[in-house]
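Note that one protein chain is taken out, while the other chains of the complex remain in position.
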Amino acid sequence: MTVVKEPGPPLGAGPAPVLTARSRPGETVIKALLRTAALLSVAITIGIILAVLQPAIDFFRQVPLSDFLAMSDPAESGELKPAVLPLLWGTALTTIVALLVAVPIGLAAAMYLSEYASKRARKWLKPTVELLAGVPSVVYGFFALSFVTPTLLNDILQLKVSLTNSLAAGLVLGVMIIPTIASLSEDSFSAVPMALRQGSLAMGANRMQTTVRVVLPAALSGVAAAVVLGLSRAVGETMIVALAGGSAKSTSVDPTEGHQTMTAFIAQTAAGENPPGSAEYNMLFAVALLLFVITFVMNMISIRIVRRFRQAY
Amino acid sequence: MSTQPATATSSTEGEPSALSLSIDEEAKHSVIGEVPAESVMETFHLNVFYGDFHAVHDVNLTFGKNEITALIGPSGCGKSTVLRCLNRMNDLVPGARVEGEINYHGQNIYGPKVDPIAVRQHIGMVFQKPNPFPKSIYDNIAYGPRVIGMKVDNMDDLVEEALRGAALWDEVKDKLKQSAYGLSGGQQQRLCIARTIATKPDVILMDEPCSALDPIATAKIEDLMLQMRKDFTIIIVTHNMQQAARVSDRTAFFTAKPDETTGNRTGLLVEFDRTKQLFSNPADKRTEDYISGRFG
Partner (left out) sequence: MSTATTTARAVTTSTIATGKSKDRNLASLIFLGVLWFSLFFGVVVLLALIIDTAIEGSGRFDHYLFTDYEKSIAHEQAQKFSELRGIPVEDLSNHFTGFRGGILGSLWLMITTALLAIPLGIAAATYLEEFADSSTWYNRMIEVNLQNLAAVPSIIYGMLAAAIMGLMGFQFKGIVIGGAIALALLILPVVIITTREALRAVPQDIRQGSLALGATVWQTTRRQTLPSAIPGIATGTILGLSRAIGEAAPLIMVGLAAVQWDPTGFTSKVEALPMQIFRMASSPQEAVQEAASAGIIVLLAMILGMNAIAIIIRNKFQRSW
């Protein structure tokens, strides 16, 4: 049987050391300061909502919702052009072009990095791909305006494009988001268990078949998260579309024409002088609110998916 | 005198097979041999949980003053968990919960008013893998006394004393300002011991301190422990039974019992006695099997 001595003073009781908590005011203060800094990030989100919401509400008091959610501006609206759907279409069209560039190229680059490159090569190649994300978007915008449209699209490809057009803006935007898609996709490819590849190779499949038929499907949710995040980046990008995408609303399906996007509208209108409180000024915030909501939803979807695949493997 | 009578009662008589017993019944059957005359720490009904997982069941131990107590047992038996409770390092594991009492000089270190930082200042710890700080040898030693606000007349003397105490002085006295990362593994581990000694603790916990070292470095640390015994109470977790037999005064043998439904393994104390007694004449069949290498 066990012998359990009841709790009490030790057999050879010496001087009892003091173990009670000392108060450490410095420690408490610092912890509070650090926590405040961390909570600031939440305050930023709340701040964004508050900063955008109030003028946006004012806008909807000034302008009927039906004018905002319209395909075209009312005939006699003067300075104010309240229709948002053309802007949404401009954003959608440019983003589609961007994804057509970035998804295949980003995925292929990720496949090479994850399935073919040696560990050493990857250490060099990955930063090279990521270099593209370091170029300022105003530089991309200038490149679209001064090279892609006149030289590449007009002279080389012989397309009759407008001076500013969604095609050039979308193509360059696509190049810009390649690193976003490649990087996150590579993570999800690398997370696919070796055993799956092994199984496929053991059945006589070659490396290409294994990559396309086994690794890609297994990593599909991660790839989806990458694409959604890339999409969110493309929707929110401003300078490229403000410079090269056009400054007039258009609902045309032709990407060789200019289409003003939501972000271009905000940038181009803000650069002009509208008195605060006017419907023109408040419309900026209504569009910004829509933009924030759209990107927020996409970011959340992406974060959710990433979380799930991190758990899966 | 205050010597507790050796009330070890063998539990082998008519005992049903171990597996059919509930863990509660089984814990009651742990064998407590001769208990140290002068104790520094005691555990009372120590239970440890990580979330829902019951890691250690009802451990009752007494750690003798200026003795070396070894905790041995197969992996997953909770010996390291018990050790980490003794200076509240387990607090750092998310979801860890401790029930029961651990008395240190008569105070429950899990008591409501106790400061875990104060506990650790009295009860130091040496880890499995040598973990010197990325600083100079000198600063590694001086760090502890500085952060706990020890009154030090001459830091150079304290550093020398600590390094001598860890049998490292002669090897490093000419390169005190060099990075600790330049030392060999064994030297790094002795530096970690010196670092602990410098804060003048009462008890030193060692969590498999030699498992990352070669035999020569291991022998040096074992010699060092025997020297340190006159100044400190040492509690060591080891997976090396020979090491326990060579250095310790008392040994506690733990085992792990899998839960029938979940398969989670809960650690429990099987036998605690003088090392000589436990190794030469174990009271419990499982201890005997383990030390003779038949299981574990």
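Chains here go by letter, A and B, matching the order in which they are written, and residues are numbered from 1 within each.
Quick note on the criterion: contacts are C-beta pairs under 8 Å (C-beta built on N, C-alpha and C of every residue); 3 or more make two chains touch, one makes a residue touch a chain.
Computed from a predicted model, the values in this text were never measured in an experiment.
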Which residue among A:V63, A:L80, A:L93 or A:A109 touches the omitted chain?
A:A109
Residue, one of A:R35, A:R213 or A:R308, that touches the chain absent here:
A:R35
Sole residue of B:K79, B:H105 or B:R120 that reaches the chain not shown, by the stated touch rule:
B:R120
Can you name the residues of chain A that touch the chain not displayed here?
24, 26-27, 30-31, 33-42, 44-45, 47-48, 50-52, 104-109, 111-113, 116, 125, 127-129, 131-132, 134-143, 145-147, 151, 175, 178-179, 194-195, 197-198, 201-202, 204, 206-208, 211-212, 229, 232-233, 235-239, 242-243, 263, 266-267, 270-271, 284-285, 288, 291-292, 295-296, 298-300, 302-303
Sites on chain B contacted by the missing partner chain, in the whole complex
87, 89, 92, 94-95, 117-118, 120-122, 124-125, 127, 129, 131-134, 143-144, 147-148, 192, 195-196, 199
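Just so it is clear, only the chains that are shown with their structure count from here on.
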Would you pull the chain B residues touching chain A in the complex into a rising list?
2, 4, 7-9, 11, 27-32, 35-42, 44-45, 60, 62, 65, 101, 103-109, 111, 113-115, 117-119, 122, 202
Where on chain A is chain B touching in the complex?
1-22
